[in-house]
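Missing here is one protein chain; the remaining ones are kept as they sit in the complex.
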Amino acid sequence: MAETRYTSEHEWIRLDGDLATVGISQYAQERLGDVVYVELPEVGRKVGAGDDMAVVESVKAASEVYAPLAGEVAEVNEALNAKPETINEDAEGAGWFVKLKDVDAGKLEGLMDAEAYREYVKGLD
Amino acid sequence: MSRGPQRPAGTAPATASDGGAFAGTVGGNRALLIEEPLLFEQGDPARAGVDLPEPEDAAPRLGGIERAGAIGLPGLSEPEVVRHFTRLSQKNYAIDAGLFPLGSCTMKHNPRLNERLARLPGFADLHPLQPLATVQGALALMDALGHWLKVLTGMPVLALPPAAGAHGELCGMMVIRAAHDAAGEDRRRVLVPESAHGTNPATAAACGYAVESIPADGRGRVDVAALKGKLGPDIAAIMITNPNTCGLFETDIIEIARAVHGAGAYFYCDGANFNAIVGRVRPADLGIDVMHFNLHKTFSTPHGGGGPGAGPVALVEALAPFAPVPWIVHGRDGFALRETAEGEAARSIGRLKAFHGQMGMFVRAYAYMLSHGGDGLRQVAEDAVLAANYLLASLEDTLSPAYPGPCMHECLFDDEALRPYDVSTLDFAKALIDEGFHPTTIYFPLVVHGAMLAEPTETEPKAELDRFIAAVRGLKDRLERGGAERLKSAPHYSPRRRLDETRAARAPVLRWSPPRPPEAAE
Partner (left out) sequence: MRYLPLTGADRKAMLAAIGAASVDDLFADVPEAARLTEPLDLPPHAGEIEVSRALAALAARNVAAGEAASFLGAGAYRHHVPATVDHLIQRGEFLTSYTPYQPEISQGTLQYLFEFQTQVALITGMEIANASLYDGASACAEAALMARRATRRRKVVASGGLHPHWRDTVATLLRYADAELVAAPADPLGGEDLASRIDADTACVIVQNPGVFGHLRDLSALGRACAEKGALLVVCVAEVVSLGLCVPPGAMGADIVVAEGQGLGNGLNFGGPYLGLFATRERFVRQMPGRIAGQTVDADGRRGWVLTLSTREQHIRREKATSNICTNSGLCALAFTIHLALLGEAGFRRLARINHARACELADRLAAIKGVAVLNDAFFNEITVRLPAPAAPVVDRLAEDGVFAGVPAARLFPGEGALADHLILCATELNTADEIERLGTALEGALR
């Protein structure tokens, strides 16, 4: 499995074959608190890098989730509708939001790897 | 992901700790605190709290649109209704009970004279569409209230219709947009400080503007250089609260106004914090073009558990043509109302709600103004600022002030002083509940970490301020002696302990529903 890359807006992205899986990071989940609702995009929607793609709501905050790279929404994690808490329990695994297709894998290099993201997050607190 | 406000991870309730709270009684009540079910859980169709005569049995003329089945409303006698709501009332904290130091809310005493006068039939029993000759006194009162607000602001035009502060903001921003549109100017962006209340950007967006944030400087004020850098021909307005949401007067406000006007933009002021400067500063002298009032803050009309409010708006002359209808006009036969956007009001933004405005709140606010007079209102601002500074000075060694003093009518602390004890602003607030206070505003403004914004107002006796100071010091003392757990599981003595807000939002239950009838046997 390919490695996970991170954005400065706390999304993660991972190539799984033709598709890129996207979610929010463990750090983001912790700061948000208990997730109560997720607004997922329609399958087929085309997004540019940095576009609003989804919304994640906790009790006190609603945050935009941005597309780390340009692509087209191929799948969304419907299970999150019934169990939004999955994002708290396993943000970087079962708590994935969206799978994108037609992603330019070359652009992944420009995002932070796990080590760089850890450093980045340390700098924020 | 965008940045949200800081919250401690989840608001999941601590597990029941001492357990002794309700173990002591058989029925779960605690002396004066009586558990009270919902109306729907105690009604009976055989009961009613009114006696109405049975109408004559005539054929209805409803065109067949007569309701068939039951509505499902409970029936209760008058004694039961009184008891129900009395018991409910006993679970609420209120200004009448004690200090309510909510920053930016101005929780001052609500005078009862105002309640009596608002209920005079000559005000309370007026239909809004009565012939104008029969309501001249009401229109005169509205005009007089407008006059007081014009004198207090130094601004020549007063729009009375908005029903609340946020409504007043909407009014003000729509007027600005209408003015630019009328002048053929296409300006699509509005500047808002990052410390602003959430209504400000929401309002701007509702008017079709894109919102851009201006950072605060190290002194808690708007960064003037950054602001000037963002001004340009596409900026319609700046929205500033003054004093700002950190409780500080924007010292460069006149310079800001000059720069804003120089760029052809308007200066909107959120008047939520007017209590700090009423009678001591006139917004017109600061270069403000539009300012909304919160009559339920500065002018003592009751908060009523969340409303109703009133949000009249003061305007400069150039914006007068765009004011919302109805306008109060002086005619040959006395006062009249221009109720539609026609004739002289052809460029008005139109109507914001039905009828003429929150008359019930106008009567109360006007009685308050007459009671205080010009001299009294100035004293209000002085005592409000004095009280807040007294809190700041008395607590600066206990909590960590976000900015060095002095402050205006509210003082701001961050959570630095709580960090060593691993206790959050939320925990501290919940502990204040047990001490017999409503907490301060918490987690606002967002520019400060774990913010605690305290606004005592001018109607607090010194003894009450001292009681609050002692409680805060006592809680800090408790933390220093290892008592963090007690705060983290607070409140213990309120009608309910911490409530599971996550559960409320994940699986919303927004009404009582009748129990489902048992499934019919196959």
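We just call them A and B in the order they show up, numbering each chain from 1.
FYI, contacts are C-beta pairs under 8 Å (C-beta built on N, C-alpha and C of every residue); 3 or more make two chains touch, one makes a residue touch a chain.
Since the structure is predicted, the reported quantities are computational estimates derived from the model, not experimental observations.
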Contacting the left-out chain: of B:182, B:202 or B:318, that is B:202
In the whole complex, not just what's shown, which of B:307, B:331 or B:474 touches the removed chain? B:307
Just checking the interface: what residues of chain A touch the absent partner chain? 36-37, 57-62, 64
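Heads up, the rule we're going with is that only the chains that are shown with their structure count from here on.
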Distance in whole angstrom between the CA centres of chain A and chain B is 36
Any idea which chain A residues touch chain B in the complex? 9-11, 24, 28, 30-34, 36-37, 56-66, 84-85, 88
Which residues of chain B touch chain A once you look at their complex with the stated criterion? 1-12, 443, 501-502, 505-506
